[in-house]
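Missing here is one protein chain; the remaining ones are kept as they sit in the complex.
Then we have chain A:
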Amino acid sequence: MAITVYVPRDTTALALGADRVATRLERGARARNIDINIVRNGSRGLFYLEPLVEIETPEGRLAYGPVTPKDVDSLIEAGLLEARQDHPLALGLTEEIDYLKRQQRLTFSRIGITDPVSIEDYTTLRGFEGLKKTLALDSQAVVDEVKTSGLRGRGGAAFPTGIKWQTVHDQPPGQKYVVCNADEGDSGTFADRLVMECDPYLLIEGMTIAGLAVGAEQGYIYLRSEYPLAHAILDNAIERAVAAGYLGDNILGSDRAFHLEVRLGAGAYICGEETSLLESLEGKRGLVRAKPPLPAIEGLFGRPTVVNNVLSLAAIPFIMDQGGQTYADYGMGRSRGTLAIQLAGNVQRGGLVELAFGTSLRELMEGFGGGTHSGRPLKAVQVGGPLGAYLPESQWDNPVDYEGFAAFGGVVGHGGVVMFDDSIDMGDQARFAMEFCSVESCGKCTPCRIGAVRGVEVIDRIRAGDAAEKNLVLLTELCETMVDGSLCAMGGMAPFPVQSVLQHFPDDLTPRQAVMAGGTTC
């Protein structure tokens, strides 16, 4: 019988040569007359081990990694295809890898195990069970189950998902929409991508449940154009789901409809902000709308619209299948369930860590992450994307939860944890925060549009030793003006990283560091 070999196909595995690994495995096996069946699975999210090759055995899958194309021959020589474990890259049973074993994978229970577009793989591991239960319930019961789960939006603002759904549910019947925010613009985040590339039916199921709950028959996934692979996989999965009767006019014979379409963004960070996203979906420039009206009342094309992040929607099938209370049993305080933490940047063991809220940053960065990739001391960590503060060591023992982080000016956001070693110049990072805001501002309000440009100039003057004291005062005031006077969180939070540098790393923002930042034209 053919030996089953798994070689992942997510963006990171491919970026590290997974296609070439697969080709060499095939060639190596053929040369030895060994019959193999290569499955291109998703990634387990253990990126430090990618490409992670697995061999199916009666005891479970055995893992090898990270496998570069040039390791393949020596692996085969050392008995990879007989599942021998003599090679230095042998890792034993995948499920026993500490990094994975210590996680609580509720949302990401299937990634890396299945062939992403196989409906059979999906349903074998409880896929579409949540949808089936939903079809048997009335819509209010579905909304109630989501409320019970305590789920809060994973896109950044942490608004209770059940309450948002209730608002849309309560609007009079008529055209309504479910929009998935798949713009995932934050540096250091890739969990949305992992859902879409490695378990796309999970998102399809979550959106369909949302549609049934609020009375919407049309859904859009607004996907960033930087994710071409996710685009291809989603389109393929949607097509198959329609063919198999999980989407379309008559979902599983229920006579109820839900249609789904992927729409591409076009490289604008601000289009992750939900009202800018809706403008963009309507075909306009992504200018942020003033709220109210809330999108739940007047959203896409003026109709009631649920806008949810990929991870919020991807949590729904578990909640409907296992019950909202089961989900709520995880977590701490008002942060219920699990959070997808993404260890990124200068990290030894980067990847996805799904855990109940409440783990400390230090445990994540050191216990899971193993410290920096460079081996140098950690200096700072930016949590929550480009609008999140840089946290110094004194804040690393805080448990990750929404309220706890807010109390010291931290941002959990979408769960990205970007680590920096001591070679980083925090003055560069402060400058970049302003530069990024100037590139990505939608331009609607002055404090953000003009403030960010001024911010870059003022930081350059400080670092050049040009009236530094005066300019430091100016920078402080400018940050306050942006925080207080901006229409949305782009301009309102872009100063957070700058303020955190001023507060915690002041030595990096003084004339002593009088190097011009060497900015780039954008």
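Throughout what follows, a residue touches a chain if its C-beta (ideal position, glycine included) is under 8 Å from a C-beta of that chain, and two chains touch if they have at least 3 such contacts; residues count from 1.
Everything below uses one rule, namely that contacts and distances are computed from a predicted model.
Enquirer: According to its UniProt entry, is the unseen chain "Putative ABC transport system permease protein", "Cytochrome bo(3) ubiquinol oxidase subunit 3", "NADH-quinone oxidoreductase subunit E" or "Carbon monoxide dehydrogenase"?
Expert: Options "Putative ABC transport system permease protein", "Cytochrome bo(3) ubiquinol oxidase subunit 3", "NADH-quinone oxidoreductase subunit E" or "Carbon monoxide dehydrogenase" narrow down to "NADH-quinone oxidoreductase subunit E" for the missing chain.
Enquirer: Among A:Asp71, A:Asp186, A:Glu273 or A:Asp321, choose the residue that contacts the chain missing from this document, as touch is defined above.
Expert: A:Asp186
Enquirer: So one chain is hidden, and I want to know which residue out of A:Ala266, A:Ala290, A:Ala406 or A:Val473 touches that hidden chain in the complete assembly.
Expert: A:Ala266
Enquirer: Among A:Glu56, A:Asp144 or A:Glu226, single out the residue that touches the unshown chain.
Expert: Once the missing chain is taken into account, the touching residue is A:Glu226.
Enquirer: Which residues does chain A use to touch the chain missing from this display?
Expert: Given the touch definition above, chain A has residues 11-12, 14-16, 19-20, 23, 47-48, 50, 184-190, 193, 225-229, 263-269, 280-286, 301, 342-347, 350-351, 373-374, 382, 386, 416, 418-421, 424, 428-429, 432, 436, 439-440, 518, 520-522 touching the missing chain.
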